[in-house]
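Here we show just some of the chains, and they stay where they sit in the whole.
To keep things simple, chains are lettered A and B as they appear, and every chain counts its residues starting from 1.
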Amino acid sequence: RIMRPDDANIAGNVHGGTILKMIEEAGAIISTRHCNSQAGEPCVAALARVERTDFLSPMCIGEVANVSAEITYTSRHSVEVQVNVMSENILTGAKKLTNKATLWYVPLSLKNVNKVLEVPPIQYTRKEQEDEGKKRYEEQKLDRLETKQRNGDVIFPIINPEPHTVGYSQSSLIHLVGPSDCTLLGFVHGGVTMKLMDEVAGIVAARHCKTNIVTASVDAINFHEKIKKGCVITISGRMTFTSNKSMEIEVFVDADPFLDEPRERYRAVSAFFTYVSLSKEGKPLPVPQLLTETEDEKRRFEEGKGRYLQTKAKRQAQMQQAAQQ
Amino acid sequence: RIMRPDDANIAGNVHGGTILKMIEEAGAIISTRHCNSQAGEPCVAALARVERTDFLSPMCIGEVANVSAEITYTSRHSVEVQVNVMSENILTGAKKLTNKATLWYVPLSLKNVNKVLEVPPIQYTRKEQEDEGKKRYEEQKLDRLETKQRNGDVIFPIINPEPHTVGYSQSSLIHLVGPSDCTLLGFVHGGVTMKLMDEVAGIVAARHCKTNIVTASVDAINFHEKIKKGCVITISGRMTFTSNKSMEIEVFVDADPFLDEPRERYRAVSAFFTYVSLSKEGKPLPVPQLLTETEDEKRRFEEGKGRYLQTKAKRQAQMQQAAQQ
């Protein structure tokens, strides 16, 4: 579809959240279709996890987004989908790869939402494809267990914060979950959640550096807990780390099912977003360093640095590998 | 994309206007891409005309709309696009053809919006394709000249109208044209206009028969006049004819460019929409007959009857032809 002013910031760059929402919708369609392809209980594929995603080049208003999705692996209860997004300038015909994303879906029964159904297996053209898929499946399973830990944190507001401290840019928004946000099962689409997360993370980044910012990457996101129609969700973001030219923002989503008496507010999702600041010519600008004050902030900064260096090393290894091939 | 509650009426049937908007967007993308495929002035394809469109089967919330578009003819200054919409129930895998539409686009220069550019010719696989396209091109050109006449009419509100008279159901809405309604040239997308027209026509039909109604067809629409960002548009609809099971509604779009001093309010588009009333099981219901009062209403009713009989005859001829093949 054609990107509109509403999909973009005032510099004309399409929000990363809009792209994530399109990716998730494509993934949900292909995996729901696949999981219903054999006779059996009807089901809806629910997003369980999105792997780390890089935004390779910014998309602009007036360009057309081409989204293509393919099922690349199936385990007994989950489906791996690869989604590619190309931006196309229909005036010049130029096409650019914007995103390559990997998503994991789980089929939930339409009759009983707590029942996970079996996934019809796909055919692999080569045996290695199945083995590599299995390896990715095991890796993400491990990783999902790990992130279950980091759930207690809450963001408290700071009064009269100094510029470039954590408290200076931290932001949160609330949203009442309406019918258009939800799947047939009455739970929030993963893509809607990611769009709101990107919105908050983008405001944190813009408040910190006061320039035009764009999403550079999103770390793996696990959707441990479903969010029901009628909930109030609070999406909070705080900056955790800055390198010379990037900012890392941690985003939490807390759901408050206030209409269901016994249920308490709970952490539904959390993730790290990385942003860069762009000049008018689209070149990356240096960003102001984050000033850490408390012990927790210093610890989180070091952890963020670890993630940053690890990603950098991985990317260099990939580039060397690509150069050798 | 997946159909959401907002795309549909309270019975869960997707609005014809939502489908028309998707069709027009697909047509605008493919024809803008084609018109820029050769080196030359960059341009945007503007919708000039939509041929009569039948809604073959209703689409529902939760279904996926698959839209495919193909360029089928090019004249020197215009492009004919055929768009097919399939509705897919991803739970059962069932697919149905919802619409087949034919649209005509004209390339306007990005630098000078009043300049119509030349269209790169397409290759035809068979000579007959070109000849048939040329015939369609000549026919629509003739038809476009005719409709230029019917522009003076205005809809006046009636106080305390009797049930089932024209005044009883006539309706109008105003809309301020915002940035998301517009193309890169700053003019309203044809699809946005058609969606608003369907909204008004649907209100007229529902007021008349007070049941669940769906769009059955839209007569050819000519886009004679562009509508600029910042205009206020008034969309008015009145019922012109009823058969046993269908209602014909005439819709006008008037644009008021109140910020541009010299320009007066003008008629931008007009069209006939046909609606049917559906029972809970999706079967067509009889509709109350329209009560005509004035001479003009009686004349319009007869004209509507003419269109109705002509369409019916055409459809029967097509069915006979199909049966013979």
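Methods note: a contact is a pair of C-beta atoms (placed from the backbone, for glycine too) under 8 Å apart; a residue touches a chain by one contact, two chains touch by 3 or more.
Quantities reported herein were computed from a predicted structural model and do not represent experimental measurements.
Q: Please state the number of copies in the whole complex; 2 are the ones shown in place.
A: The number of copies making up the whole complex is 3.
Everything below uses one rule, namely that only the chains that are shown with their structure count from here on.
Q: How many angstrom between the C-alpha centroids of subunit B and subunit A?
A: Subunit A and subunit B have C-alpha centres separated by 38 Å.
Q: Contact residues on subunit A for subunit B in the complex?
A: Spelled out, the residues of subunit A in touch with subunit B are 1-2, 4-6, 25, 28-29, 32-33, 36-37, 42-44, 61-62, 64, 88, 90-93, 110, 179-180, 184.
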